[in-house]
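Heads up, this is only part of the complex; the chains shown haven't been moved.
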Amino acid sequence: MSNFFYFLELLGLIAFALSGISVAITKKYDLLGIFVIAFSTSLGRGTLRDFLLGDLPVNWMRHIEYIYIIFFVIFISKFFLKKNKYLKKIIFLFDTIGLGIFTLIGIEKGLAFGFNPTISVLLGTITATFGGVIRDILCREKPILFKKELHGTICIAGGISFFILKFFKMNESFIYIFTLIWIILLRWLSLKYKLDLPVFFTKEESKNLD
Amino acid sequence: MSNFFYFLELLGLIAFALSGISVAITKKYDLLGIFVIAFSTSLGRGTLRDFLLGDLPVNWMRHIEYIYIIFFVIFISKFFLKKNKYLKKIIFLFDTIGLGIFTLIGIEKGLAFGFNPTISVLLGTITATFGGVIRDILCREKPILFKKELHGTICIAGGISFFILKFFKMNESFIYIFTLIWIILLRWLSLKYKLDLPVFFTKEESKNLD
């Protein structure tokens, strides 16, 4: 099982590095800037999770290969990002796969440290979304969590379905694969039909506080 | 005594959650955005304090009820924030109570870990103000610490009076209650008379460095 998770981790790493690179490029950052953004997006999330859990030194410091992989992805992306006309869709796909993978990994780590489902789903959501928040703070963009894209909501929905399946004692591999597909499907639907969370406070209520 | 602190912690939690919610609403964030801001404002401060102390996993991960309370406060605020015409004053009051409470809690935790008064006052100030700094970074506002509102200065003044009273061996409960009232009073005075810290560098000196 640990091999399977290691494979997922690498896949998610590459997905989020690509997502970071693509934002850094539009900001016209130089090579180091691109590395920092790619690094923060793909490893920042795990860093916060490991801080919260007290699992130090943080995970990536024990996996030097992660850093080499990020460099490799940057160089590959030079050729990869140039020609492809399906570029945006591919980046969206990678980003979504990463979202699903890191939700799973965060939940697993929470459970492994003996936390209950609520905290574990929260850790999963933090692991999946925090990299993007760092990326957006460093790039001085509005944090993606607060854009109407259901980013975090989908992680929570994925986490809840994870524990429902677990409650019914489904096969573990099935739970992982189902949750992953479920998260990807939700994200795709939310984009296709421009789903939003209902606005909780009306405009008038907002004005009250201005 | 620990019951008393737990009660204070809950009160401060609610106060800062409300303060976060009220900023998030003016930003027209959706439900998840509001939760993230409320969560960061009310629990982010303790997270930094526990990181600095090495007291991991951080406090809120062992108190799942905190998360439920934040949700509850968000739903209550839907009705609470709507009708009241004294809204701004109530939020200011809550914010100030939270400021006092978390200064006290930070100081106590610093002392419990064996640190001297200077570090403890610093921890108290960090605990009381850092949530607001995170909130403002996430909302892309100018961090409140740097607005001319004496926010942090008041925490330091409260911390100093705390240790003066302790030095004269006053009753512990008296010290807590006095410090709390003292901080609330200072904040109210600073708003009423628009007190500012003296500008340390003149405009001309600022230009020298531009």
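Per-chain numbering from 1; labels A and B assigned in written order.
Here is the rule we use: contacts are C-beta pairs under 8 Å (C-beta built on N, C-alpha and C of every residue); 3 or more make two chains touch, one makes a residue touch a chain.
Computed from a prediction, not measured in an experiment: that's the story for all the values here.
> For a quick check: 2 copies are placed, so what copy number does the complete complex reach in this file?
3
Note that in this section only the chains that are shown with their structure count from here on.
> What whole-Å value do you get for the distance between chain A and chain B if each is reduced to the mean of its CA atoms?
Roughly 30 Å, centre to centre.
> Tell me, which parts of chain A touch chain B in their complex?
51-54, 56, 113, 115-116, 118-119, 122, 133, 137, 142-143, 145-146, 148, 150, 152-153, 156, 196-201, 203, 205-206, 208-210
> Okay, in this complex, where on chain B does chain A touch?
22, 25-34, 36, 47, 51, 56-58, 61, 64, 67, 74, 78, 81-82, 87-88, 91, 137-138, 140
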